[in-house]
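First, the structure itself, so that you have it in front of you.
Shown here: the complex without one of its protein chains, the others still in place.
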Amino acid sequence: MDAIGGWNLVCSQLGIGGSCSPPGDLPYSFYMQDSAVLLIDCPDRRGLVARVASLLYEQGANILHADQHRDEALGLFFMRVEWTMNGAADGEARFDLQQFERAFAPMADELEMRWTLTSSAHRPRVALFCSHYLHCLADLLQRWRSGELRCDIPVIVSNHREVEGLAQFYKIPFAHVPVRAEARAEAEVRQLAILADHGVDLVVLARYMQVLSAGFVARYPSGIINVHHSFLPAFTGARPYHAAHGRGVKLIGATSHYVTEVLDDGPIIEQDVARISHRDQVDDLVARGRDLERVVLSRAVRWHLERRILSYGNKTVVFD
Amino acid sequence: MDAIGGWNLVCSQLGIGGSCSPPGDLPYSFYMQDSAVLLIDCPDRRGLVARVASLLYEQGANILHADQHRDEALGLFFMRVEWTMNGAADGEARFDLQQFERAFAPMADELEMRWTLTSSAHRPRVALFCSHYLHCLADLLQRWRSGELRCDIPVIVSNHREVEGLAQFYKIPFAHVPVRAEARAEAEVRQLAILADHGVDLVVLARYMQVLSAGFVARYPSGIINVHHSFLPAFTGARPYHAAHGRGVKLIGATSHYVTEVLDDGPIIEQDVARISHRDQVDDLVARGRDLERVVLSRAVRWHLERRILSYGNKTVVFD
Amino acid sequence: MDAIGGWNLVCSQLGIGGSCSPPGDLPYSFYMQDSAVLLIDCPDRRGLVARVASLLYEQGANILHADQHRDEALGLFFMRVEWTMNGAADGEARFDLQQFERAFAPMADELEMRWTLTSSAHRPRVALFCSHYLHCLADLLQRWRSGELRCDIPVIVSNHREVEGLAQFYKIPFAHVPVRAEARAEAEVRQLAILADHGVDLVVLARYMQVLSAGFVARYPSGIINVHHSFLPAFTGARPYHAAHGRGVKLIGATSHYVTEVLDDGPIIEQDVARISHRDQVDDLVARGRDLERVVLSRAVRWHLERRILSYGNKTVVFD
Partner (left out) sequence: MDAIGGWNLVCSQLGIGGSCSPPGDLPYSFYMQDSAVLLIDCPDRRGLVARVASLLYEQGANILHADQHRDEALGLFFMRVEWTMNGAADGEARFDLQQFERAFAPMADELEMRWTLTSSAHRPRVALFCSHYLHCLADLLQRWRSGELRCDIPVIVSNHREVEGLAQFYKIPFAHVPVRAEARAEAEVRQLAILADHGVDLVVLARYMQVLSAGFVARYPSGIINVHHSFLPAFTGARPYHAAHGRGVKLIGATSHYVTEVLDDGPIIEQDVARISHRDQVDDLVARGRDLERVVLSRAVRWHLERRILSYGNKTVVFD
């Protein structure tokens, strides 16, 4: 099924969507160009920008954005380039991505690059996991429908049946996978099978309250995004709002990060905070935190989908 | 129909809600006490706090929160007091609100007070108006269902049919009222009839793109909340994100305010901003602005429902 | 030496000061009223606000601000009241603070209150400690001279001689107290003697890099304010900016707090954060952090001087 067509189908069935937006104030995805993105990291050396830029120029690319970063301590170089696929003028040929890839691969080998090359025509397939808190899930779905998140969402997975109503509203298949403490491994086998069946590229833990095993995590390196409801590294683990209240902090936070096998320790993608006061009780922190969680998680997902993130060691480079 | 029952009904039908939340991390409204709120404004004079606090004490009130403000330039005094309705100890009688009102009214007359006294058992009736942008509407509805907004929502009104799907999902009656330029007055007559039929206390303009007439506004003094997508008083009127982009500002904002007959000029309730850069185009501003609009509008609605706002002249006192 | 006179002396000698400010835009301390502040904490019970407010009313107080807080979990009540000392009308007598104190003391005993009553005429005596980073010291001194901090500063103490130039510029006595690892106790004896000689009420550690002993801290309960260059409780101890860079956080912070015998663990007064990115190296974090440190430390000192802070257990109530 064509993803964009599917989305339009949902819109028309539900009578909801952005298609009625007036000119000049369209959801921003409508403006998104048909483009390609090259993400690179490699050992730093002279002339990297020149060589990549020159190759793109030779191949006729019209660069939209280019950004670089060097980690001097580690001697690493990072780059993101985005260019249009359309010809610059009427009648000019489309950029030939495969031809570029054939020309680029030998250079990348020579320069020891790790790289990904993606066309905006490719829509990543994202699975959403959640438990009984629905605010992050509802937020992601609303952003997805408004065109802010360019992906397909083939499945929503939860250990709570109550999530099904929301999945139905958005016409997304729902998988109920209960997780009992004594049968975690079996649950993960089922979850992994579901992900494989749906060809999932990215797993988003939208306040999914179960810890994933190292084996599960290893299957999706830099492919699982979680939101933790504290300003990491403060208040790791369970009940961070209670811990924040107990410590008497004046700001609370939320953090989105890639999941690694160490709990709450993966590369941080985004963080945000909100001011609180002595008047705020734990439940106020929970309520205010929801706004933070929505924002930091949705930004992380969007940046990942737009190939703005490179993670290395315990850190991320975010080309925003 | 009982409002709380109705809400639970929606939850159970849809299999969505907060009832499954674990102890210690409940949506904060679950903790809300059965309480009463007294809001006062009057000419400033000595002893106002003492007299109000003493009367409450005599009547057996257990004060939860009390806050005051004085506008020295204008010689005005503002106060909000909230107290529990339950007796302090088992077996102690409930606070008698009517008896308190009978005792308070003569004092209020003597001190030239404008005042409102409300029990948390009373749920205000809120109508949501929107046009074709659904992010604020979807956000308010999600917050309402999670218990963050203590009100009934008897009707959603829009000049766009597409909104109906979302209304149906939340089991809220939907009224489609087209607004043609040449027949605005007729449309307003219909809207006012709908509001009257549903006993509406508060109208929330959740990105409703039509200007209301002075006559409409006069029917709901301090009873219509709007969100404007700029940092007022900068960029009043249409297309504020375009204007902000044109001026080259480094922060964009959003503002929630009570509606008065002068466009974008009513008392400001809440504002927030987000940092942008030269990289952001108008459509990026629109996308980022959505997050601001959701936050400032939902805060304004919540504060209004919790009787935290007093407006006077062109300003608000927000007891947060 | 009269403090205000001394300040004016400094101004006139240096040709610097606020006395030339035009009407309508004066430094805000010029507007400060001649007022009194009562700070209370006690076990919570009914009628506390009424009793305090009624007593103030009987004594003729004209309340400027009143704020309360209840910690429901601990059953504690906190209150701050500020009122004018001047009579309301020409010819009316000044508020009699001693008479009020005589009337209030028995009530406070009965209600098990801890309390302080201070007149704005009293100027606390503040000692500033610093090491070789001068940004917080220079900031506090500039704010003090502009009238933002209502206190006397009888002495600046440092283990670095280089601080003397700045002290001389502000005409403040400077005490050089070297701190060698093997002779910490002796240094503290000297420091305590200096504080006693100058009748110091509050010690401000303006990036003072030496750890104070438990014995020293015990002499000034809730009387030593420190700034830590991280978002506590993350990154306690030495080199927090290095730790923040190593962890790859997206926001850095600073925290001002009362000093207790456990390092970086006292009641937090204020916190703030700034956004960073992968482009920022440790030295960028250090530079940005300076702005945060200045702001959170100066706010804490100002709030303390204005008697806005009550600390209990490991927390603070800040009546702002």
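Going by the order they are written in, the chains are A, B and C; count residues from 1 in each one.
We take it that a residue touches a chain if its C-beta (ideal position, glycine included) is under 8 Å from a C-beta of that chain, and two chains touch if they have at least 3 such contacts.
Keep in mind it's a predicted model, so treat the numbers as computed, not measured.
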* Could you run through the displayed chains and say which ones the absent chain touches? => A, B, C
* **Contact residue for the chain not shown (choose from C:Gln142, C:Thr236 or C:Asn314)** => C:Gln142
* Asked: Which listed residue (C:Asp71, C:Asp265 or C:Asp284) would be found touching the missing chain in the intact complex?
  -> C:Asp284
* Structure fact -> Where B:Pro43, B:Gly199 or B:Pro233 are the choices, the one touching the absent chain is B:Pro233
* Tell me, which residues in chain B touch the chain that this view leaves out? -> 69, 72, 231-235, 246-251, 253, 267-273, 277-279, 281, 313-318, 320
* Touch residues of chain A, complete complex, unshown partner -> 46-47, 49-51, 53-54, 56-57, 60-68, 70, 88, 275
* In the complete complex, which positions of chain C touch the hidden chain? -> 11, 13-17, 20-22, 24-28, 30-31, 65, 132-135, 138-139, 142, 146, 148, 160-166, 169, 239, 241-242, 279, 281-284, 286-287, 290-291, 295, 320
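In the analysis below, only the chains that are shown with their structure count from here on.
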* Asked: Based on CA centres, what chain would you say lies at the far end from chain A?
  -> C
* Asked: Whose C-alpha centre lies nearest the centre of all protein C-alpha atoms?
  -> B
* Taking each chain's centre as the mean of its CA atoms, how far is chain A from chain B in angstrom? -> 34
* How many angstrom lie between the CA centroids of chain B and chain C, rounded to a whole number? -> 37
* Structure fact -> By the touch definition above, chain C meets two or more other chains at residues none
